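Excluded from the complex is one protein chain; the other protein chains are retained at their positions.
Read from first to last, the chains carry the letters A and B; within each, the first residue is number 1.
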Amino acid sequence: MPRLNKKIENLGLILLFVVLFIFFAFSSKHFASLTNIMSLFAQMVELGFLTLGMAVSMLSGGMDLSIGALGSLGTVLLAVFIGQKGWPLLPAILLVFLLMLLAGLLNGFLVAYLKIQSMLATLGTQSLFTGIGLVISKGITVRVPEESMRIFGRHLVFGVIPFQILLFIPVVIAVGIYISRSISGRQIYLVGCNEEAARFTGINVKRTLMKVYLLSAAMAFFAALVFSSRISSGRADVLNSKVLETVTAAVFGGVSTLGGVGTIGGAVLGVAIITIVSNGLDMMNVSQFLQQVIVGSLLLITLALRNLKGKTSPFVALRNKVCRRIQ
Amino acid sequence: MTKLIKYKKREMILVLVLLLASFIIYSISPQFVSSVNIINVFNNNALLGIMSLGMMMVIVTGNIDVSVGASFAVCNMVVAAYANNTGGKNPFVAVLIGMLVGAALGAVNGIFVTLLRIPAIVVTLGTMNIFRGILYFITEGRWIEGLTGPFLGFANRRVLNIPFAVYMWIAVIVITYILLYRTRLGRNVLASGGNKEAARRAGIEPNASTLTAFIYLGILTGLAASLSASKLGIAQPSNGLGYEMTLIAAAVIGGTLFSGGTASIFGTFLGMLLLGIIDNGLVLARVPLYWQDLVTGLIIILAVASSAFQSFSKVRSRRKTIKIEGDPACQD
Partner (left out) sequence: MKKVISVILAMLLLVMSFAACTKPDDGKTTTPPVTEAPQVTEPAGESKGTIAVVSYVTSAPYFAFGKSVAIKAGEDRGYDVIWTGTPEVDTPGLIDIIDNLIEQGVDAICLASGDTSSVVPSTKKAMERGIKVVSFDLDIEAEGRDAYAGLMDLAELGIPQVESLVASIGEEGEYAILTGVLTNEFLNSRIDYVTEYAEEHYPGLKLVTIEGQNEDPDEAYAAAQNILTAYPEVKAIMSNVSTGVGPISRAIEDAGKIGEVYACGQSSPNLAKPGMASGACVSAILWDTAKWQEWAVTIAANLIEGVDMPVGKLDIAGFPDAERIEGNTFYFYETFYFTPENINDFDF
C-alpha cells in the first residue's frame, strides 16, 4: 500500500513537471526549443548526481552536508591531475575516484563507527574537504585543457543529446534498483527507520552506513566529473553552493528528512522540477531574487498540500507504515 | 543522575579541547592570553553566541532552523533603516523593533512547522529562500550605512572594559537557563523534544513549545542583528550568509542532539567559544590563509570525535528507542 502511495506521489510530480513544462512553453517562446530542452536536461545532471547522494544519506537517517565540498574537491583533483600534471584521462579519473571513495570512507567512519551525528560529522568534513582543495589549488581556479575532458560535460551525442544525460540515466537506474530491489539497499531504509530495530534484526548497521557514505562520495565524484568538464577547470568551493539545493530537491521528491522514506525516482523528479522552474523563469526573465522566493514558496506549498490529510503528519505516518512493512 | 554525569563529561572533554587549543595557540603567539585579545574573542562571538542559544532551544524541540542567517539579514536591515531614519536617537526602540521583527519571522517558521506539520528543515529551507529573496528584491543589494547618534556603537560601549555585547551574551545565557530549567515552559520544551506522543499524553502541547522555541530564536536573532548594526554602523542584505551552519555546529558540538530532548547551555557556550578561538587562533598562530579551512575542519572533527569516545552509543541507542516507545530520560 505505501508503495502505491509513493507511486501516486511520483505520478503527481510527473504531472506537475508536465504542467510546468506546458506553462513555460506558452510563457516563453524560447523555452520549448530543442536546444533548450536538451540544455535543461543537461543542467539537471550535476544537481542530480549530488541529490542522489544526498537522498541516499537522508534515507539512512542522516544528511551528508559534505557532498558539495567533496564534489568541489573532486573538480580540483581532476583539474590538477589532468590539467597541471598532464596525466592521461583514465588513470587520473580512476585515482580521483579512489581518493573520493577514501573521503567517503572517512565520512562513513565518523558516522558509523564513532557514532557522530551525521550532520555534525559532515559539517566538519565539509570544512576539511574545502580546506584540502584550497591548499592543493592555492585558491585559484585550476584549468584543464578544454579538449581533454570535453566528453563528460559538453559533448553532444549525435549533435543533440548531451553526453552527461546518457551518463546520468544509467546511474539513476542502477542506484534506484540497488536501493529498492537489493537486500543491502533495503537495509538502508531499515537503518533509516530505526537503527536499533535494524541492529536487532541482524543487520550490520555499521557496514550499511559505510555503504551509504561511499555511495554518496561516488555520486559526488560523478558530479565533479561532469561539472569540471562543463567548466573545463576545478575550484575548491565550486559546488558548495549546491548543498542546500540538493536537500530541497530531495524533499521535493518525497524523501523524508527523518530517514527511511522516499524513492530515488522521486528525488530525481524533485531535481527535474527545481531545474525546470529555474530554467523556465530564466527564460521569462524573472529576477533571480524573485526566483528564490518562488522556489521557497513552491517547496512550502507542495509539502503543505502533501500534508493536508491525516491527523498525524503523513511523513511520520508513512514512515511508520513503511518501517512496519520492512520489519 | 548517571545521565547528568554523562553530559558533564562531554562538556569536560570540550573544556579540555579548548584548553589544549588555547595552549597550542599561546605557545605560538603569547598575545593570545592578553586581556585585549580575550575580550575580543568574546566580543566577536557574542552575536553568534547569543543566537546559538536560540538555535539550541530549537534543536532541543527536535527541530532545526536554517533560515536564521536570512532572518538575521532582514532584522539587520530593518533596524538599520529605522536607526537611519530617526538619526539613531533611540537605540532601545531600535533593538525592540529588531526583536519584534525577529520574533515575527520566527513565528512564521514555527507556525509552518506546527500547523502544517512540515519538517522544520524543509520549512526553514523554504523560508530562507523567501526571506532572503524578498530582502534582495526590495533592497536590490544596497546597504544602509552612515548610522549615527546614540545607536551607533552602543553595542561596543564598555563597562569595566567589557563591551555591552558580551554582557548581553551573558544575560542571554542566564535567561535561557532560567527559561529552560526554572519555568514550566522550559520543562515542556525539554519534554516535548524527546517524544511528542508521550509529551502529549502527559498533557504537554509540543506545538506550543516548538512555536516558543522558534520565536525565542527569532528574538535573539533580532537582538544580535541590532547589536551588529550598532557595532559597525552598516547593514547589508547579504549579511549572515552561512550563519546557520556555524550556529548549528556550535550547539551540536556542545552536546545538543538533533533528535531533541537534550540541552546543554554550557556546552553550547563552549562550542561557540571553540569555533571563535579557532578563528582567532588561526590568525594569531599565523596559519597561512589557504590552510585555515583545513585546520578548522580537522579541529572540529577531532573535537567531536573525542567526545564520541565516551559512551555515546548508549545515548544514541536511547534516542532511537525513544522514538518508538517513550522517553524515560526526558523527565528532568
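Just so we're on the same page, contacts are C-beta pairs under 8 Å (C-beta built on N, C-alpha and C of every residue); 3 or more make two chains touch, one makes a residue touch a chain.
Note that the structure is a prediction, hence the values are computed from the model and not measured.
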Statement: Among A:89, A:151, A:205 or A:284, contact with the omitted chain is made only by A:284
Task: Go through subunit A and note every residue touching the omitted chain.
output: 8-9, 11-12, 15-16, 19-20, 23, 27-31, 33, 35-36, 39, 42-43, 46-47, 134, 137, 139-141, 143, 146, 153-154, 227, 230-233, 235-239, 241-242, 277-279, 281-290, 292-294, 297-298, 301-302, 305-306, 308-309
Message: Using the document's contact rule, name the residues of subunit B that touch the chain not shown here.
response: 29, 31, 34, 36-37, 40, 43-44, 47, 132-133, 136, 140-143, 145-146, 156, 228, 231-234, 236-242, 279-280, 283-284, 286, 289-290, 292
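Assume only the chains that are shown with their structure count from here on.
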Message: Between subunit A and subunit B, what distance separates the C-alpha centroids? Give it in angstrom.
response: 29
Message: Touching residues of subunit A toward subunit B in the complex: what are they?
response: 65, 110, 114-117, 119-121, 123-132, 134-135, 138-139, 194-197, 244, 247-248, 251, 256-258, 287, 289-297, 299-300, 303-304, 307, 312-313, 315
Of all residues in subunit B, those that touch subunit A in their complex: 66, 112, 116-119, 121-123, 125-130, 132-134, 136-137, 245, 248-249, 252-253, 257-258, 289-298, 300-301, 304-305, 308-309, 312-313, 316-317, 320-321, 323-324
